[in-house]
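See structure below.
With one protein chain removed, the remaining protein chains of the complex are shown where they sit.
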Amino acid sequence: MNNNLQKAKLEPVWHTNKFIFALIFFLVTLFFFFPFINPSNFQLHLMIMIFMYAVMAQSWNVIAGFSGQISLGHVIFFGIGGYTSSFFYVEYGITPWIGIFIGILFSSLVAIAIGIPMLRLTGHYFAIATLLIGFSFQIIFQRWDLIGAASGLWIPLNWDNPWLTLQFHESKIPYYYIFLIFFLLSYFSIWIIYRSKIGFKLRAIRDDPQAASSLGIPVAKYKIIAFVISAIIMSPMGSLFAQYILVIEPERMFDIEISIIVLLIAVMGGVGNVWGPLIGTIILIPLSEYTRIFFGGTGGSVDLIIYGILIMLICIFRPSGLISFFPKKILERKKFL
Amino acid sequence: MTVVLEVENLSKSFGGIKANNNISFRASSGEIIGIIGPNGAGKSTLFDLITGYTKPDSGGVKFNGKSILNLRPDLISSLGIGRTFQKLKPFLDQTLLENVIIGALATGINLNQARDKALEMIDFVDLIDKRHYFAKELSTGQRKRLELARAMATEPKLLMMDEVTGGVDQKTVPGLVELIKKLNKLGVTILTIEHNMRVIMDISHKILALDQGKKIIFDKPKNVQLNEKVIDAYLGVVNATTS
Partner (left out) sequence: MTIEIIIQAIISGLLMGFIYALIAAGLSLIFGLMGIVNFAHGEHLMLSMFSSFWLWTLLGLDPIISIPITMLILAISGILTHYLLIRYILKAKMIVQICATFGLSVFLRSLAQFLWTPDFRNVGNPLLEGRLEIAGIFIGQPQFYASLVCLLSFLLLYLFVNKSETGLALQATAQDRKAAETLGINSNKMFALGWALGLSCVSIAGTMMSNFFFIFPDVGVHFALFAFVAVALGGFGSIIGCLIAGIIIGLVESLGGLLIDPSYKLLYVFLIYLIVVIYRPQGLFGR
């Protein structure tokens, strides 16, 4: 038998790089010990926002980077998650822990319901439709009396059972750990999916749907799967954010700005790669939180001005995102990912 | 020999132009069938109709005795019909190995098995050293081999190849021809669209000649070669341009 073939068969499908794994392990340990160095409330808030946006940008990346569709209305899954858990707590006293999962269920159902008619749309048509869907959800929630219409939902405060009601009034540290765990879980699952059969099939669809179907891949089914995966990791962020701020309203939970920011983060970091959204978040979120502090309430849009400029620069000079700055050796798929 | 593919009175019009007009033919197990005809004769349309990418206006297609008319392309593929595309469609941002692994996954095996299968196919098309190259880094001839390996990895019983030797440099043609013969020896029935007359006369057991959407003749190569209509429609043109 052919020697080269035998040698090739000994290579694993996915290489693992010990250095990178050590780095990840080190970082995760750092994250767990971070609250012990007495960080300020602002620092904790910053980390929480980083975890949250990293997951949301990853959710966007699943649709755009794995299956090739550009969503401009991704905030809907965030809003549904937030509204579901809050509604069930306000109305029936059901703990947000369960609410998170009801939210995931609703978000997935909405993903399927929206995904099916959208299957025939590609490219610009798809992007514009998602933009319209984002606005439509905000309009509907603003006028839906059951969930408080435009004035939103106030989550009743509770001091007795912080872990059961998922409200922490004394410190942000419990929020920090909850967001951290959801962040790690989401990234780990997406990393597994990326390397799995589903990952291969989704990337095939992204690169060429016709060729994918000639290889027996049901394109419609996998596009829906990508949509649902994306909704599943996005939705808990909405639920947790609602618990974090405790007052939710349509302008905030269905803010088109969120759809925009997750897109900018993912594109800036690098789309179609598990680590791109994380890199984008680490750069953009501190930037926006610090500019907000620096310019105060009057300059609330300075961060977006900078975002806009950065994203145009990225599109011109680094269309594959910041991750393409990493040495090619690490990036090559056979070495790492 | 059992009949693998049965095409009956297949017709398709695009805005008044009859791209395929009442085309019928049969392919038996283990045959290589060449499809010839001038540009616009309806060859690629015929492929798209059989593999489900275009819906026919009328007619029928049977594969292993069962109708596959109006089935989705992915279902037709999973029944055992593989194809390549005239305008090549490799997954450009993925490596050769990944391209072929995706094909191998169609048989329902796990990732490691798919990798082994993909490597065998890549070895079969003689590209084993290039397995970690991205598809966008490969030459046209190599991309054609990639598509062949990818389609073969789905373990098709019928393989439909759209202009495998078209647009590649002349030196690589004999290699591709050998490849087609090798595939056929494995028991795969082959439908191939070809412009290169020497190749088609050499490899085909039967030839289907089309002109302006109509079947002119479906017969053994030597009979096709002598057919006046074929000479008028196609060979005449070739001779005129080459001489």
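Letters are used for the chains, namely A and B, taken in the order the chains are written, and counting of residues starts over at 1 for each.
Assume contacts are C-beta pairs under 8 Å (C-beta built on N, C-alpha and C of every residue); 3 or more make two chains touch, one makes a residue touch a chain.
These figures come from a predicted structure and were not determined experimentally.
**Q** What shown chains come into contact with the chain that's not displayed?
**A** Displayed chains contacted by the hidden chain, ordered by label: A.
**Q** From the list A:F25, A:F42 or A:Y125, pick the residue that touches the absent chain.
**A** A:Y125
**Q** Which parts of chain A are in contact with the chain that was left out?
**A** Output for chain A: 64, 70, 72, 117, 120-121, 123-125, 127-129, 131-133, 135-136, 139-140, 143, 256, 260, 263-264, 267, 271, 299-305, 307-312, 314-316, 319.
In this text, only the chains that are shown with their structure count from here on.
**Q** Which stretch or stretches of chain B touch chain A in the complex?
**A** Within the complex, chain B touches chain A at residues 51, 53, 72-75, 77-78, 82-83, 85, 89-95, 98, 101-103, 105-106, 110-112, 114-116, 119-120, 123, 128-129, 131-132, 150-151, 154.
**Q** If you look only at chain A, which of its residues touch chain B in the complex?
**A** Touch residues, chain A against chain B: 2, 4-5, 8-9, 13, 196-197, 200-201, 203-204, 207-208, 210-219, 272, 332-334.
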